[in-house]
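The structure is given below, and queries will be raised subsequently.
Then we have chain A:
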Amino acid sequence: MDLPFLLYTLLKIVVVVFALLTAVAYTVWFERKVVAHMQSRWGPTRVGPYGLLQPLADVIKLITKEDITPSGVFRLVYLAAPCLAVITALLVFAVIPFGPRTEMGGIDIFQITDLDIGLLFILSVSSMGVYGIALAGWSSNSKYSLLGGLRSSAQMISYELAMGLSIVGVVLLTGSLSLRQVVDNQSGSWWGIIPHWNVIPQFIGFFCYFVSAIAETNRLPFDLPEAETELVAGYHTEYSSMRFAMFFLAEYTNMTAVSCVATVLYFGGWSGPVFGPEALQTVLPLLWFFLKVLAFLFVYVWIRGTLPRFRYDQLMAFGWKFLLPLALANMVLTSFVQAVRYGG
Partner candidate 1 sequence: MTALDLAAILPIAILTITAIICMMMGTVRRETAASLCSTISLTGLAAASAAVIYQRSYSGLAFVDTLSVDPFARYFQLLFLVVAALVGLASREYLWREGMAIGEYYALMLFATAGMCLMAAANDLMVIFIGLEISSLSSYILVGMRRNDAASSESALKYFLLGSFATAFFLYGVALLFGVSGSTKLTAIRAFLYGGQNAIPASAALGKNPVLETVAMQSQFGFTGSMDLLLGAAIALIFVGLAFKISAVPFQAWTPDVYQGAPAPVAAMLSTAPKAAAFAAFIRIFMVSLGASAAQWSHLLWATALLTMTVGNLAALWQSNLKRLLAYSSIAHAGYMLVAFTSCSTDGITAILFYLAGYAFMNIGAFIVVTHVAGPGERLTELDDYAGLGFRSPALAALLTIFMLSLIGIPLTAGFFGKFYIFRAALDSGLLWLTIFGVLNSAIAAYYYLQILVAMYMKQPIDSAAPVADMPAGARTVVTVCAAATLLIGIQPSAVLRMAEYAAQWLPQL
Partner candidate 2 sequence: MYEILFFVFAAAAVGFAINLLVQRHPIYSAISLIGVMASLASLYLMLGAEFIAAVQVIVYAGAIMVLFVFVIMLLNAGVEERTNRSRMAKQLGAPLVVLLLGLLTSLVYRNFPPDAAVRFGDFPGQTADIGRRLYIYYMLPFEVVSILILVAIVGAVVLAKKET
């Protein structure tokens, strides 16, 4: 392992994290604006043009607020839980390819690292995400937090199953766990019009993935862990200031991560029409990728603005009795088709 490689990788990480944090801040703005317009309101308008500086103001507010650590909490875990939530959310981006392999000094600049087991890496990181929430709920030593934490850990392990199984369909089509190969496998089109995206053969898988992803990120209509009407604010009831902001950050980072993964797995990643001069050709894939992710974020917000919250038993029944069998059926069907196609 040589030094330039290390430095380049570090640089990539810094850039991605910085861009990501900015993007997340603006996702909040985006959500507030979209929901507001859906409800015939204006949303943030005062800070900056169209309220564009609102995220900045929010960050400043959250940082400068007093950080209260309630007495009676399990201190170490209480302090570590939000960090855990953020770290696991950020780690997913280590394997996401943002564009085609573009080398600069022998190093791919559009992906931090291309793991052979990229998909498994994402699954393993997201399976660790539950600890941040569960431990936050437990360590707060408050009944609302505890119930929120319990709910969330049950919800997340339940929907993780459906998520993992729905991804298997894509793996079966690709024959690899590397995200770059998944995207490469989706290049080209049928009859020159319909792109080779996995969402077409795997629409059931995509549906399962997206629904369970929403549940995994604890977003509406699956946001029971923080259902304010029942549990005050769920697992982060006792948190304030920056620590609260970290949960907030983790949630939106997770949303972005899930959108990125959905784009890569089902919507051809960066693939899209590429034209024009060379510089444009390099940048266009990034733009397509960005637009696709943005579309997913819009769907997220749209769902939030439209659907009511599930009841807890409905949520569990939906996950176990509907989504899981559906994902299983999709997996069996896909493997059957693949076996017939490449039967030997």
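Candidate entries met the following condition: all candidates are chains of the complex that A comes from, given by their letters.
As a working rule, a residue touches a chain if its C-beta (ideal position, glycine included) is under 8 Å from a C-beta of that chain, and two chains touch if they have at least 3 such contacts; residues count from 1.
Being a predicted model, the structure only gives us computed values, none of them experimental.
K.L.:
Pick out the one candidate among 1 or 2 that is in contact with chain A within this complex.
P.N.:
Spelled out: of the options 1 or 2, chain A touches 2.
K.L.:
Give the list of chain A residues in touch with candidate 2 in this complex.
P.N.:
1, 74, 77, 115-117, 120-121, 123-125, 127-128, 130-131, 134-135, 137-138, 146, 149-150, 153-154, 156-157, 160, 164, 175-177
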